[in-house]
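With one protein chain held back, the other chains of the complex are shown just where they sit.
Per-chain residue numbering starts at 1, and chain names A, B and C are given in the order in which the chains are listed.
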Amino acid sequence: MYALGIDIGGTKIASGVYDDGHHLIQEWHVPTPRTAAAIDQQLVVSYEQAKQMAPIAAVGISAAGNVKADRRTMSFSANIPAWIDYPLAGKLETAIGHECPVIVENDANSAGWGEFMCGIGVGSRNMVMLTVGTGLGAAFVLDRHLYRGSFGMAAEAGHFPMVPDGRFCGCGLSGCAEKYVSGPALEAFAQAFVRRDPVAGKHLVSMAGGDVTAISGQMISEAAADGDPVAIEAFGWVGQWLGRTMAAISALLDPDLFVVGGGLSAAGDILLEPARRSYARYLQAARYRPHAGIVAASAGWRAGMLGVADLAMREISQR
Amino acid sequence: MYALGIDIGGTKIASGVYDDGHHLIQEWHVPTPRTAAAIDQQLVVSYEQAKQMAPIAAVGISAAGNVKADRRTMSFSANIPAWIDYPLAGKLETAIGHECPVIVENDANSAGWGEFMCGIGVGSRNMVMLTVGTGLGAAFVLDRHLYRGSFGMAAEAGHFPMVPDGRFCGCGLSGCAEKYVSGPALEAFAQAFVRRDPVAGKHLVSMAGGDVTAISGQMISEAAADGDPVAIEAFGWVGQWLGRTMAAISALLDPDLFVVGGGLSAAGDILLEPARRSYARYLQAARYRPHAGIVAASAGWRAGMLGVADLAMREISQR
Amino acid sequence: MYALGIDIGGTKIASGVYDDGHHLIQEWHVPTPRTAAAIDQQLVVSYEQAKQMAPIAAVGISAAGNVKADRRTMSFSANIPAWIDYPLAGKLETAIGHECPVIVENDANSAGWGEFMCGIGVGSRNMVMLTVGTGLGAAFVLDRHLYRGSFGMAAEAGHFPMVPDGRFCGCGLSGCAEKYVSGPALEAFAQAFVRRDPVAGKHLVSMAGGDVTAISGQMISEAAADGDPVAIEAFGWVGQWLGRTMAAISALLDPDLFVVGGGLSAAGDILLEPARRSYARYLQAARYRPHAGIVAASAGWRAGMLGVADLAMREISQR
Partner (left out) sequence: MYALGIDIGGTKIASGVYDDGHHLIQEWHVPTPRTAAAIDQQLVVSYEQAKQMAPIAAVGISAAGNVKADRRTMSFSANIPAWIDYPLAGKLETAIGHECPVIVENDANSAGWGEFMCGIGVGSRNMVMLTVGTGLGAAFVLDRHLYRGSFGMAAEAGHFPMVPDGRFCGCGLSGCAEKYVSGPALEAFAQAFVRRDPVAGKHLVSMAGGDVTAISGQMISEAAADGDPVAIEAFGWVGQWLGRTMAAISALLDPDLFVVGGGLSAAGDILLEPARRSYARYLQAARYRPHAGIVAASAGWRAGMLGVADLAMREISQR
């Protein structure tokens, strides 16, 4: 059996044909179009190309945004404004004459499932993936199944409340976790630190051409890799809150593994060591229970494409 | 098929024989002995009595404390000091000559499962039960299965971190949810209120014979039922934090139903209305998603006995 | 005896000649120049003009920014970058041939002293003025003297820490009071509210032409005056934090009067009533002590000019 996995990213659409042993038969990319209609068209093209390579039994689409519990409809996406209650799966099924079923999955869920099937998460029973990038995304694999909640809105770790009356979030609440654990949070902390102490922060200030507000996550990552103490402290601050987020999640879900992905995970132990220390510090009954592992994601950018192809195959085998 | 459910409570051990349609054939109680050995003995007696009534295919025991992931061993209990890594199920199985299998389940999980099977939770897909009593317990039914975590420590909502640097908890951490949502939290708030404003609080003070530290949950409940504004405000404060706890849980688990049990749930809407308002206030994307229901538990004290009997039957049907 | 008070504002420089009974002899304005040198020149012009009207015994200058303890030097100003360790008083004294002494005072202190001498603060013994505008400024009159601290940095209420790990402030710290009590805080709260609930916030959204980020303090003030509940709630939120700030100040300074000035004080009781309630709620031993009054400033924009003229007269009478 073969499935087509399509990952609609911010800049490119990646397509991959997989067999039921998770082997990648072929993959290809195109730039992501800007409109919903053009994306629909591109999905059809991808399917037609895939059909040349293998008999496709199911299609899985990974996309950023909220996917309804039916796994067919985008309810909202920050990137594609037209995706409000948008029947993404249905449109493709109609366009390809219902030759095979299509499912849609949130990008964090797809990547999390990919890590669980073929990445660092293999062998875990309850795995939490946290994606630390422009925001804080999450995927939960519970008792070896992807958990989606009642309305498709589970695992919104980014808007988990960390600090009462804390930093305002774009969602309209205060103190959401992603205001403390994300690339923008890393930048905000570093910029605040430098405002307080420009002497200690002079390396970052000079990288930013003297403009404190221009200090970027990229610069902080480079400076941290070079050993700059302020940049390392900024990662330590994010890592500390990441560990607290994990401890809070453990109080509810008691997973055996946390997988950290997203842009900031490239910093490796500069981020993860503070997270591990903070996790041990804030975990309830820490002395009396096994601790979950805290590791970096390993499946790379293909995790989402692979994950959603596998989810599509499972969907048809359950019908 | 028949199963025996045994609920080891703080004051009594309740036993009930159920058929596989959840009908209660017979039930009986005895006072809870103080020692582990005496409890073991009583469990054997219960089993022998049950055998007189019906052929017992499985035994389920509900107990307060941490149960290991094997569902056979108590790792810790605040009530019975000897229950440290204590093989509660194995002892009973040996004593009854392995006539039938025995499982052990945490009391919150047992009651939650009982509500899901035969109480207010029937028909839910993802249900969170919160038990507000001397502490804050929880049970999670996710995708219609009881969720126990990797190490048997899931759903520890009481030690979920609500307030950084908040009130010290007996567990050694700060700001745990049960310091804000529980009977002792209700008392602490009311006592603090009365210290600030003895005039407004004079009804509670007089109920407590003039001793502010003697104001009890029972008194606050009675006063609230009588319309005392300070008592109602105390429930409102606990309810507000209960709603925030629910909003935090929804960010992760997106359930369709919250069931509130435990002693404080007897206050009904005096507790639940503030919780509903606060839930709506702190829920992420509240305008753009269905809200979970927030209701009082309905299965009463038999929920745990019934729930654990059902879990025991399921256990053997999966073997 | 006559003194010249000069108030260097963001848009205009106001000058006034006062006699020692606080009577205004004459006043005049010019636009505020952009450079330190041009301002110096304008100060000389003001002095020459004043001399035509009366024999000037002392000059007081009110300016936004940090003034050193010597009351002669600007250590920092957000508006005039060149004012770093800038001898503002000395420059003017030299330029006018040392005909009379010059003092410099922070604008919040000048206005606070003006309210104390000739405004709502007359008769108070310990008065705290809070200026709620683009930031949160303060002035302390303690035992009937203006209190300036050891390094000229007292009464920085805007950077008083209210919320640990709270909102990042431009100063580089987190949770500063002016992130909760100021015009920008009012806007941030209203925008967050509207993001959460666009239906309730539709009046503000329509005032802002559909752009949530364009909702301004001016719009919120107008909407509140028209009875819009979201705008009133936004003022209520700021007022609540204003009251908490006052309660914190009372724990240290125990004043008899809080005077609220700045742009937001124009909202009157829409801001002050929530502040009074919150003050009473968070004041320590509230039942056992007299409460400070909480009133709007009454001396208007001339408070600073008058206040600094009076301070200059006092300076010379103490020499």
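Note that a residue touches a chain if its C-beta (ideal position, glycine included) is under 8 Å from a C-beta of that chain, and two chains touch if they have at least 3 such contacts.
Everything numeric here is computed off the predicted structure, so don't read it as measured data.
Asks: For the chain left out of this view, which of C:E48, C:D226 or C:D254 touches it?
Replies: C:D254
Asks: Among C:A57, C:I96 or C:L142, which one touches the chain that has been omitted from the display?
Replies: Once the missing chain is taken into account, the touching residue is C:L142.
Asks: In the full complex, which of C:L4, C:V163 or C:L186 touches the chain missing from this view?
Replies: Answering carefully, the residue with contact to the hidden chain is C:V163.
Asks: Write the list of chain C residues that the hidden chain touches.
Replies: 75-76, 125-126, 138, 140, 142-143, 145, 147-157, 159-164, 171, 173, 176, 244, 247-256, 282, 284-285, 288-290, 292
Asks: Spell out, residue by residue, where the missing chain touches chain A.
Replies: Output for chain A: 164-165, 196-199, 286-287.
Asks: Give me the chain B residues in contact with the hidden chain, please.
Replies: Missing-chain contacts on chain B: residues 163, 165-174, 180, 188-189, 192-197.
We adopt the following convention: only the chains that are shown with their structure count from here on.
Asks: Enter the angle, 0 to 180° in steps of 5, of the rotation superposing CA atoms of chain A on those of chain C.
Replies: Rotation angle, to the nearest 5: 180 degrees.
Asks: Taking each chain's centre as the mean position of its Cα atoms, how many Å separate chain A from chain B?
Replies: Roughly 34 Å separates the two chain centres.
Asks: Quick check: what residues of chain A touch more than one other chain, meaning two or more?
Replies: Expected reply: 163, 171, 173.
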